[in-house]
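In this view, the complex is presented without one of its protein chains, the others remaining in place.
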Amino acid sequence: MYLRLSPDEESIKDIFDSFFDTECSIERVRSSEDSGFDADAWQRFVETGGPGMCLPEICGGGGADLTTAAIVADLLGRYVAPIPFIEHVVATRLIASLDQNNADLPQLATGELIASMALQPLSESTEIVPAGAVANRIIGFRGGEIIVIENANNASPLRNTANLPIARHSFDGGTVIASGDKARYWYQKARSEWQALMAVALTGLGRKAVDIGVTYAKERYQFGVLIGSFQGIQHGFASAITNIEGSHFLSSRAIAALQENANRGEQLAGMAFLFASEAALNAAATSLQYHGGYGFAEEYDVQLYYRRAKGWPLQLGDPGLEYQRIANLYLPKEGVH
Amino acid sequence: MYLRLSPDEESIKDIFDSFFDTECSIERVRSSEDSGFDADAWQRFVETGGPGMCLPEICGGGGADLTTAAIVADLLGRYVAPIPFIEHVVATRLIASLDQNNADLPQLATGELIASMALQPLSESTEIVPAGAVANRIIGFRGGEIIVIENANNASPLRNTANLPIARHSFDGGTVIASGDKARYWYQKARSEWQALMAVALTGLGRKAVDIGVTYAKERYQFGVLIGSFQGIQHGFASAITNIEGSHFLSSRAIAALQENANRGEQLAGMAFLFASEAALNAAATSLQYHGGYGFAEEYDVQLYYRRAKGWPLQLGDPGLEYQRIANLYLPKEGVH
Amino acid sequence: MDWSFPPEAEEFRNEVKEFIAEHLTDDVINSTHDGTIHNWEFHQKIAERGWLGGAVPSELGGGGKSAIEMAVMIEELQLAGAPIDGMGVAIVVASVVLELGNDHLKETLVPKLLSGETLVSFGYTEPDSGSDVAAAQTRAVKNGSEWIINGQKMWTTMAHIADYVLLLTRTNPDVPKHKGLTFFIVPLDAEGIEIQPVHTMGTERSNATFYDDVRIGDEWRIGDIDGGWEIMKAALKYERGIAGGQFPSPPLIDAFIDYAQKTTAPDGSYIIENPVVRERIVRSLIDVEVCRGFAYNTAFLASEGVMFGVEGSMTKLFASESYKKHSKWFIDMAGVEGLLYLGEDDAPVGGVIDEHFRHAPVTTIYGGTSEISRNLIAEGLLGLPRTR
Partner (left out) sequence: MDWSFPPEAEEFRNEVKEFIAEHLTDDVINSTHDGTIHNWEFHQKIAERGWLGGAVPSELGGGGKSAIEMAVMIEELQLAGAPIDGMGVAIVVASVVLELGNDHLKETLVPKLLSGETLVSFGYTEPDSGSDVAAAQTRAVKNGSEWIINGQKMWTTMAHIADYVLLLTRTNPDVPKHKGLTFFIVPLDAEGIEIQPVHTMGTERSNATFYDDVRIGDEWRIGDIDGGWEIMKAALKYERGIAGGQFPSPPLIDAFIDYAQKTTAPDGSYIIENPVVRERIVRSLIDVEVCRGFAYNTAFLASEGVMFGVEGSMTKLFASESYKKHSKWFIDMAGVEGLLYLGEDDAPVGGVIDEHFRHAPVTTIYGGTSEISRNLIAEGLLGLPRTR
């Protein structure tokens, strides 16, 4: 048991912190608001080896594990970075798990090609896909099969609350790369990885949102005193950061459980995702509220966090359905007759 | 539109305020904690004409309407009075509506006999009934029929959170007094009256709970200042009283709608009941919290309010099921295919 | 207690509903999505009916409409999602001018305000004074018969389409802050005024306005020199009867129910069939009924001539906080399509749900933050000791 980053992990964190600080500064985030994607930042990310970092070495990846991806996801959240790191990591890991010789893997490992996945089993003829406006390969799960769309570059982006590069895709004509129990297992695992990494990112986002608000409350005077000295505001921030801390521990445990292939990985990932979604929105909304009118102004950063706190997790669909899914993992479905 | 009590209503309020102040003082409430019923107070209430006040004059009642009953219910809540006024009013009104010549009515009108009703349609062989430990006549609704149990005095009380005189009854051998649409209509109406009067009582309870807490916060010093000067505490009380005010208006509208036989009476009664349940518990829990440890001590009054704020409405069963019932009154049950 | 509306109010409600059916076209609604929460045509139709003038108290020469009729009108307009911010401002400013303004202002301004030809923007807030409005620093200095104004205002919403700004200035910095304030109604075409857009996360566009040696005559002053706080109180008084904000949720709820009836979840069932969704819709509908109680109560108090304060704070607090909660619930329950901007991807009402989610947070801020409301309730209603 060691609940801090190791020295190696600290180094990785420092490297990517510098990367995000340079390539995903808040000005860069703002300049990518239309597309939700900063192609230059992705290109620089490619140069760091980030996209393939968590692929097996045999596939051209860096051989790092999910814990390392979580370090990046946390920073991604802090910087609300407009690059589809999480989607790419989980989709490429899925492909690599199913087929180490997949012809796309070398380019996916470098990040020349971007991958993503549909987060719900496909039922409709088309589906809105995260990073769907920028991904070159998109994975879906339908009727017990995992499908890959290979030329996914034709979908138009859908403008949205969080300036995400989402787009609607048809999965007709995709290539089947797995079926049966194997497909089900690996699709669910990839989905859980997305949930756990998203939980980590949302925690980073929420923590930064509180930072922004607290900083403001230490500078802003009203009625002759710092607004941060009002107990009403203090208590709101205290509750928000407590939930963020809780979210931090839970999402970290979910990552560890998935990493170790523990039984509870799927459950903890879903739980961490749901808890982080609420904690992050609460943190951002609290921080925005205490900004007063400025929180609402485009010019201030906190609104960027508020919109993403909702938009990022909502890519998975109604969280109410996810609560039911988790319930079915834990609870009997029927009474004892 | 006139949203204050009329002078006549003020007089009625004053009369019953004196009554409760004398007969249902907090000492009397405490001394009735075992049974949840103060027989002496009921006897005095009988002497005021209270039990039959809202029955038609032709049945030996006072001819007053539901609005008048609401004035008493509000005080009942404020004093957390241990008399089954609400149950008795709605059950006797139901009997009078169905059969003005019912042989029991004269004694029900005086309050020599006490009536109550089961608040859910009967499905099990037995049912826990509010005031079931003290009522002489108990109404139930089963399979489209309204049933009255006439010798209901044999059930043993069930000890409970709120020191309510509840008991479990079997409805076998009861007398059918209505069936078909008529039964359905009048049972539902009585149930709505119970909900609306309970909403009013809970509002009175919640308002008094806030009063108790605010009074304490104006007397209690910690860290050299009155705890009522802490903004954290102020904001909690402000939210609590806002919900109580909202509950007051909504429950008053529900009473008016039932009184006028308006279409929306059933809906508003259900809504007022659900909202008041939450507002009252929030008020009592908030007030208890700001008492610190003393809130938890039997010696202090706020715990009496906390327990009743939950126990009174829960006699109807899981509020979640009531939300679904209201949903079915408002919303389409299926999508548009 | 009697919750029934007088017959003339019920008749008036029908008239308003018919008016809405006729004039609140999709074009009007859509015109408000561009960031300007005002539609001149719709505003002038309201004026033509005489409802702006009707809302001005009869003792000031307006009238014809009771406080309860006004409440009915504002309720119906809000339920339909009509743009009414301009209406409120016109009525408030006309009333204040008629009560406390000079003849110049009465003649220049009131007829055009009530005919819907002109608009005034509120100029209270400044970069450093939000909740603490009396801390205004914008300076007005008397120079002969003129006033010279220098400073900056924030959240002068609608200033870019308005002709005047109701400007709170500091005329005496050497007295307690409430006692050195003076109000002016400043023509926005005066030299030295600059209007810069302030874009917001919601759909609204607001403005920052800058005042650089703006010179105006004393006839534009309203109220006494250093007597600005009286004008502020009068404006708040008239706002009480007319301010909206009690019914932000119904257009969202209606839109969501429509969406939920037509849209399936991933498991193929319709969203409307989901019990968790149904409970949340009912909770939202209950909150709306609570708002109705609050709104009718303030209308009743206004009709009795009661100067209410804390009742307005409770109404505002409850309506905006519950709306913010609803906006989160509904975007969640709409799933990923809830995120879409209006007009994207044929999502039936997706854009509306997104719009409400982005708009809702400001409602717990403007017109008095929830924190300020809670302070007022704690002190004014519960008598708890002042903390700030």
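Odds and ends about this structure:
Every chain is named by a letter (A, B and C) in the order it is written, and numbering of its residues begins at 1.
In this section, a contact is a pair of C-beta atoms (placed from the backbone, for glycine too) under 8 Å apart; a residue touches a chain by one contact, two chains touch by 3 or more.
This structure is a prediction, so every number in the text was calculated from the model and none was measured.
Considering the whole complex, the hidden chain is in touch with A, B, C.
Considering A:Ser247, A:Asn282 or A:Gln303, the position touching the chain not shown turns out to be A:Ser247 (whole complex). In the complete complex, the hidden chain is touched by one of A:Ile26, A:Ile58 or A:Ala327, namely A:Ala327.
Residue-level contact of chain B with the missing chain is found at 120-121, 123, 128, 158-162, 164, 166, 168, 221-223, 225, 230-233, 281, 285, 288-289, 292-299, 303, 306-307, 310-311, 314-321, 323-324. Along chain A, the points of touch with the absent chain fall at residues 1-5, 9, 67, 210, 214, 217-218, 226, 228-231, 233-235, 237-239, 241-243, 245-250, 252-253, 256-257, 260, 268, 271, 274-275, 320, 323-324, 326-327, 330-336. Across the interface with the omitted chain, chain C contributes residues 274-276, 279.
Going forward, only the chains that are shown with their structure count from here on.
With respect to chain A, maximal separation of chain centres occurs for B (centres as means of Cα atoms).
Note on chain placement: the centre of chain A and the centre of chain B lie 49 Å apart, centres being C-alpha means. Inter-chain spacing, taken between the CA centroids of chain B and chain C, is 39 Å.
For this pair, chain A with chain C, the centres built from the Cα atoms lie 38 Å apart.
Counting partner chains per residue, chain B has residues 230-231, 234-235 touching two or more of them. Across the assembly, chain C contributes residues 264, 271, 371, 374-375, 387-388 that each touch 2 or more other chains.
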